[in-house]
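With one protein chain held back, the other chains of the complex are shown just where they sit.
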Amino acid sequence: MAEKPSPAELKEFGEAADAWFKENTVRDPGFMLPLTFMEVSTDQQYDFLRDWQRKVYEAGFFGASWPKEYGGGGLHSEFQRVATRAMKKYDAPIMLNAIGNGWAGPLILDLGSEEQKQKYIKNMLSAEDIWCQGFSEPEHGSDLGNAQLKAVRDGDEYVLNGSKIWTSLGDRAKYMILLARTDFNAPNKYAGLSFFLIPMKIDGITTSRIKKLTGEYGFVQTFFTDARVSADCLFGGEGNGWSMAVKTLEYERGAKVKPVGGYFVKELDVMQIVELAKNSVRNGKPLLDDPVMRDKMTQFMIDIQAINLNNTRRRMPQLMQDRPMGLPLMNKLARTELIRELTEFSLAFQGTKAGYYVGDENAIDDGYWHRSYLNSFSATIGGGTSEIQRNIVGEHALGLPKTR
Amino acid sequence: MAEKPSPAELKEFGEAADAWFKENTVRDPGFMLPLTFMEVSTDQQYDFLRDWQRKVYEAGFFGASWPKEYGGGGLHSEFQRVATRAMKKYDAPIMLNAIGNGWAGPLILDLGSEEQKQKYIKNMLSAEDIWCQGFSEPEHGSDLGNAQLKAVRDGDEYVLNGSKIWTSLGDRAKYMILLARTDFNAPNKYAGLSFFLIPMKIDGITTSRIKKLTGEYGFVQTFFTDARVSADCLFGGEGNGWSMAVKTLEYERGAKVKPVGGYFVKELDVMQIVELAKNSVRNGKPLLDDPVMRDKMTQFMIDIQAINLNNTRRRMPQLMQDRPMGLPLMNKLARTELIRELTEFSLAFQGTKAGYYVGDENAIDDGYWHRSYLNSFSATIGGGTSEIQRNIVGEHALGLPKTR
Amino acid sequence: MDNLGTIGTTEEQIELLDVATNFCRDKSPIEKVRALLEDDLGYDPQVWKEIGELGWLAIAIPENYDGVGLSMAEVVPIAEQMGRNLMNTPFGSTTLAAQALLAGGSEEQQARWLPKIAAGSVATLALSEDNGDWDLGNIECSGKQDGDTVTLSGKKQLVRWADSAELIIASVKIDGTIRFALIERSALAEGALRRESIIDETSRSFELTLDGVKVSADALFDADRSRETIERIELAAGLIQAAEMCGGAQAVIDYTIEYLKTRKQFDKIIGSYQALKHPTVDNYVEYEKARTHVYSAAHSWGEQGRGEVAVRMAAAQAHSTYSRAADRSIQFHGGFGFTHDCDAQLHRRKAIFDGALIGDAAYQRSKLAGLLFD
Partner (left out) sequence: MDNLGTIGTTEEQIELLDVATNFCRDKSPIEKVRALLEDDLGYDPQVWKEIGELGWLAIAIPENYDGVGLSMAEVVPIAEQMGRNLMNTPFGSTTLAAQALLAGGSEEQQARWLPKIAAGSVATLALSEDNGDWDLGNIECSGKQDGDTVTLSGKKQLVRWADSAELIIASVKIDGTIRFALIERSALAEGALRRESIIDETSRSFELTLDGVKVSADALFDADRSRETIERIELAAGLIQAAEMCGGAQAVIDYTIEYLKTRKQFDKIIGSYQALKHPTVDNYVEYEKARTHVYSAAHSWGEQGRGEVAVRMAAAQAHSTYSRAADRSIQFHGGFGFTHDCDAQLHRRKAIFDGALIGDAAYQRSKLAGLLFD
């Protein structure tokens, strides 16, 4: 465990990071950069982001506080926080390998074997090995515990049959974290699940791209037909799949393993929409002079400021005493719904030009706002719909009875 | 069945009604008149409204299309509609005897014995006999089918024990329509219920007034302690209580029995609030010049106009084909929620004076708006909460599965 | 308020409602709608021919111009059923062009074009420009009159179905005043029309470059009819789009209900969850209010004052309802809702486009406020 750094050390490191991002950050490569790892649709975007993550990692500003022996920087987590702050300051592009570094990595560091750590960690940090996630299935999107993909032990292999859906980067990933059913006679649906780290590029695994409501691609459905993987792929032991899956979610909230740093999803920049409003004209006047628009825009500013400050308040136990789980649990709901509402509202500024879409020269910001609004549903639906989130907050933060 | 009237007859009748209401309508007796029969709290209000209903009835403009032999006018229902229109035109006070004329009366006319019709109808039209309703119970407000008040047959009497709540005019009424449980071993909760028409002023029945959130009175809780009523009070036979109760609701929607006419609840007059907005000043300007207020007020105008026109559209089958039950079932939900929102919004016009309440000389319109807002919950809660209404619309108009 | 309209129907209107309900349902099944998304033209010429034969393009055209001699009130049920079935054709733009001719055209101009339109010729309007303003008076495109010829210049945006149109009616400024010019598409130069990428994949629109286009002076509406023409276009467009959006709202709500009735999660039909049921009910309530407004607007068509209030109320309510219902439909379809295969997005996109054409709910309310409170 690296010991607490001195203010001087931190300052020095921070200045180095600041200088590096100032020099190396490319904000406009000439094509639209995805706001989240779920929105990568073209090769151009993919290659750019993969290179970018490698570059940041090699510069020592990503994975800085992960163990040195597995490719991390081995520094105290304060250093990574400072580096991430610099990243944000220059509005740097996202880190691409979200499932790898955000989900699989912490799990492996926490519970994996020495061999697994050696094999996986470094290459996921460098974005050499891209990871994807196989939890959801077509027939029960929200009901993960009900996963039906079959994994049957056969000698020192497992035979996989079934299908997974909403796999981001599924057609590009080298590995997948997979939730599969190894026991169909288990006492309850959760007990029958097991967790696997599997290779994607093997016989019996095919993917087909899913066209999003935006008209673009980004997710795939993955089909397993007698796909054989080594029994070593099993992680955490048979029947422990559910608890492994739950753990990945906990890591996402920063539990136990030091955060890898960076961000896989971009904060929405409020000034962007304020600019849009200022530059939009109605009846010859800037739209932001329209009091009705001002009022709505002001409410959004209040909401955005609250959600941003909530992230600071979460780290202040003295202001989290009554319902400690409240802020952490509500964050996804509040943030994703706000982005949906805000991007939808942005269309109201565009007058007749709201009729245009990505690809038309007359479209405002090349259709950025329409695309962002339509894409915002990936966050209000994916990773547990907002309706599910309300159940979670109601039951786990407020102690309300479960909905049956 | 009275035959369809000629336009000439109708015109003549309409002119007579118009003249009568023009001459006899008192809109401001010097004290605040209730907007609904549920808000009658003072003797002054009660006496005034009781006299008013009698007067209208005797003039032939209330109950005009109910059978002559029982005290009605015996005219075609078109006549009553014309009379009611005149009533509305002069914004006449409400009819007081809502449960009598709106619920009990139609039931008796539809299914009652000759004797019952003779005994009850005329005196309820003249407001001589005021009626109240005993459906809800303290322990299960929304779950009427679960009523537990016990009615045990003893010779040619029933012995009543239990309690009812939310009884409007319960301390003044002569009769009550009562939903009671005669069989505690019935196959289902509904089958054990029976329906009674009982006298209120007998031993074993006591009432206690309930203080409303407005600080006023209007409802009572009614307690039954070995209260004995004649077996003749049973209506519709033992075990048929639920279907009787349901019928009363159907009559309310104007099914089978010709409507008695008039209104027991006042339409909210939108111009009132427009006036309030025009007369309110902020920063030296009329509040209705504030574009944010204008925008909200305009939305309310759109909503009010839709709900008023819905009442006309309901009678146009050619525009009701896809979901015939839609408009009738949604009416209560849409109307009562709108009134709650609108009266709440009216507070925003009042600046610092929103701090005042009924009884202060500085209060705007003597606190009418605050009182109306607080009272509006009686309609969003009473008669099936808005949440229940959404279930009803969802299940019976849209065919969505029941919520368990 | 004496400028609040009432509601009522005409026999012809109800007949047309019945016919249109069946025709649009039969001729525009969702597979066909989806096939047309990729189609250049964007609609089925055969269906267009049938629409012409049904006389739907002649409804609001006077009999002396081979029309049926009814009013916009009878156009409403057709637009509603087209919107309900995502049957997008030049019906709206053509009907609008006819209204423009009736409001601003000379007898000769009407006599020349209205019979053609009544017989099924496609026509459209060229109004919007790069400023994105919904105010039809705020335009830059201009015309220079030189003797008998007027030379036009500037760019028009969102000219719907222009590639099929025989007639394009464009607004331009001549000597500072707004005029309407009748342009025959055949007279356009190569490349004057550019297909635009728009949010509503069921529709087609084009950018029109007027530079160099010449029309003869008698292809202009009278200057003193410009104001009336603009008002008529605004009202007619508001009414047609409101009816389409109202039909669309009904469709997307029904589509959602179907899913809520069949989809299972956690071993339960999801429609039994109040988290999905109650918002759907609220959307349905708003839809019924929208439909009431739409038929009230149809009924009040042509009544001084009341007409505009009713139309704008209908447009405001229909747009907010359609937008909200489609937004919730995407959400309530879960993962499937996020795919292009889910029809919810077709409706959500159309709601955005229709709002862009006539002005969204907030814009309609801002216009209403003046009519109601000043």
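Letters A, B and C mark the chains in the order given here, with residues in each chain numbered from 1 onward.
Here, a contact is a pair of C-beta atoms (placed from the backbone, for glycine too) under 8 Å apart; a residue touches a chain by one contact, two chains touch by 3 or more.
Owing to the predicted nature of the structure, the values given are computational and were not obtained by experimental measurement.
Checked against the full complex, the one of A:Leu333, A:Ala348, A:Ala363 or A:Ala379 touching the unshown chain is A:Leu333.
Touch with the chain omitted from the figure is made, among C:Arg84, C:Arg232, C:Arg263 or C:His278, by C:His278.
Among B:Phe37, B:Trp52 or B:Trp166, only B:Trp166 touches the chain that is left out of the view. Hidden from this view is one chain, which touches subunit B at 136, 138, 140-143, 146, 165-166, 210-215, 219, 280-284, 292-293, 344, 347-348, 350-360, 362-364, 367, 370, 374, 377-378, 380-382, 385-387, 390-391, 403.
In the full complex, subunit A makes contact with the omitted chain through residues 270-271, 274, 278, 288, 291, 294-295, 297-299, 301-303, 305-307, 309-310, 312-313, 316, 318-319, 322, 326-327, 330, 333-334, 387, 390-391, 393-394, 397-404. Contact residues of subunit C toward the unshown chain are 273-275, 278.
Throughout what follows, only the chains that are shown with their structure count from here on.
Centre to centre, using the average C-alpha position, subunit A and subunit C are separated by 41 Å.
Centres computed as Cα averages put subunit A at a distance of 54 Å from subunit B.
Counting partner chains per residue, subunit C shows two or more touched chains at residues 273, 362, 366.
Residues of subunit B found to touch two or more other chains are 291, 295, 404.
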